[in-house]
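Quick notes on the structure that follows.
Complex shown without one protein chain; remaining protein chains in place.
Right after this comes chain A.
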Amino acid sequence: MKPEEIKKMQSPLSAWLVKHGLVHRSLGFDYQGIETLQIKPEDWHSIAVISYVYGYNYLRSQCAYDVAPGGPLASVYHLTRIQYGVDQPEEVCIKVFASRRNPKIPSVFWIWKSVDFQERESYDMLGISYDNHPRLKRILMPESWIGWPLRKDYIAPNFYEIQDAH
């Protein structure tokens, strides 16, 4: 596997957003040269529509993670453009941070339908609640489960170390 060269310029989407004066912050480039943008939850819905109009029609994957124990939760979207005959397509990675106490992020289901199950999984595993999602309920854990399993401060219930079980 050859290591990719880091592109030292802004991604075209970022340049376009700056040109139109929309607030976002660039988090630099990840290892393959794909730019990561940070968007605030309030702006996310409009910027998602703008990205779709700009041409990013394929939402590859949506995931969520917690940034640090006690810190914010992040919801990550990988977008790319599917076009005929394209080689090395443009990609962008967008992160939306939400506070840990009340994590609410607008859902982009009505723009890219592929986040349907993925946002449900982020809700199920980390507790990020997506507004306007048609059926936001637990998907992998049983519906009556309490707690958000993938958070770093999650304690598995009824799970005792052998030496403390007495």
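One rule holds in what follows: contacts are C-beta pairs under 8 Å (C-beta built on N, C-alpha and C of every residue); 3 or more make two chains touch, one makes a residue touch a chain; residues count from 1.
Quick note on the criterion: contacts and distances are computed from a predicted model.
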Pick from "NAD(P)H dehydrogenase subunit H", "Golgin A7 family, member Bb", "Large ribosomal subunit protein uL23m" or "Eukaryotic translation initiation factor 3 subunit C" the UniProt protein name of the chain that isn't shown here.
"NAD(P)H dehydrogenase subunit H"
Among A:W44, A:W112 or A:Y130, contact with the omitted chain is made only by A:W112
Which of these touches the unseen chain: A:G70, A:P142 or A:P157?
A:P142
Considering the entire assembly, which residues of chain A contact the chain that has been omitted?
1-3, 30-32, 34, 36, 57-61, 63, 65, 76, 78, 82, 84-89, 93, 112-118, 121, 125, 138-142, 149-150
